[in-house]
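Have a look at the structure that comes next, please.
Note that this complex is displayed minus one protein chain, with the remaining chains in position.
A and B are the chain letters, set down in written order, and residue numbers restart from 1 in every chain.
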Amino acid sequence: MMDIDTVFLAVGLLIVVTIFLALYRATVGPEVFNRVAAINVIGTKTIVLLVLIGYIFERPLFFDISLLYALLNFIGTLAFAKYLERGEIWSS
Amino acid sequence: MSDNSGKVFGIAVTFCAMFLFWLLLSGYIITPEGKLDVIHVGAGIICSAIVALISHDLLVTGKEEKILSKSFRFFIYLGWELWQIILANFDVTYRVLHPKMPIDPLIIEFETPLRSDFALVTLANSITLTPGTITINVDPAKGKFLVHAIAQAPADALTVDKTMQNKVAKVFMEEG
Partner (left out) sequence: MVELIVVIVTILLAAGVFFMLSGAIGLLRLPDFYTRLHATGKCDTLGEVLIIFGLLLYHIFVYSPGAELSVQLVPVKLLFLICFIFLANPTATHAIMKAAYNTGLKPWKKGDPRM
């Protein structure tokens, strides 16, 4: 019987590997839109990583952080897309 | 229903939803001695009242009809949608891992008779999550969709078969 903590650690490490794959796209580009898409992907993977960390270290506090991070990541991506589309964030 | 009583109803519904949200997320309802946790629950009541007073018109717009049967059909639709999402993932995985990458992108346009915001959002997100298509732009006044498809077959599924449009229209009873 495999220990469930080992499974959590392996899954967490594989998610870190996918984050590094996305980080390649974020640094190389080309163009700003590829970078924004890659950063959005990294943010959504971080949500899952935070939930996993909550179980690995047995701290239920991390679930609240991941909820907050999901909201911040979504709003940040929307603001970035609006800014790139219009050249300004607030339109009067 | 007059205008004022509709406003009070909206505030009450928003307050109840926000307070339930607070209780579920905090979890501090009963102290270890078995009494009501006055400080945390009281703070929740004050915060949800402020939020309900400020933003009640975002949650309750007061135009919805037959909400029960609509949400029932919507849940049935969600089951079908979940199956489509799994198919979409295997489709993308096949295209990505195939050595020659069988992709041939094109952009298509089509119109739907749908008009309400919720129906348009449901259709747009469904198109993004189902095999081989992503919504680029939606024109809510004309119901016009601009869709990027990864190959010819998924594009035909939207423009020729129209399975998904018919299903969404059936859920919201907006056949035109």
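Just so we're on the same page, a residue touches a chain if its C-beta (ideal position, glycine included) is under 8 Å from a C-beta of that chain, and two chains touch if they have at least 3 such contacts.
The structure presented is a predicted model; accordingly, all values stated were derived computationally and were not measured.
For the chain left out of this panel, the touching residue among B:L58, B:V92 or B:A153 is B:V92.
Only one residue from B:M18, B:V51, B:L114 or B:I150 touches the chain missing from this view: B:I150. Seen across the whole complex, the unshown chain contacts subunit A at 1-2, 4, 7-8, 11, 14-15, 17-18, 21-22, 24-25, 30-31, 33-34, 36-38, 40-41, 44-45, 47-48, 51-52, 55, 60, 63-64, 66-67, 70-71, 74, 77-78, 80-82, 84-85. Residues 24-30, 85-86, 88-89, 92-93, 95-97, 101, 103-105, 107, 124-125, 128-129, 132, 134-137, 146, 148, 150 of subunit B touch the missing chain (whole complex, contact as defined above).
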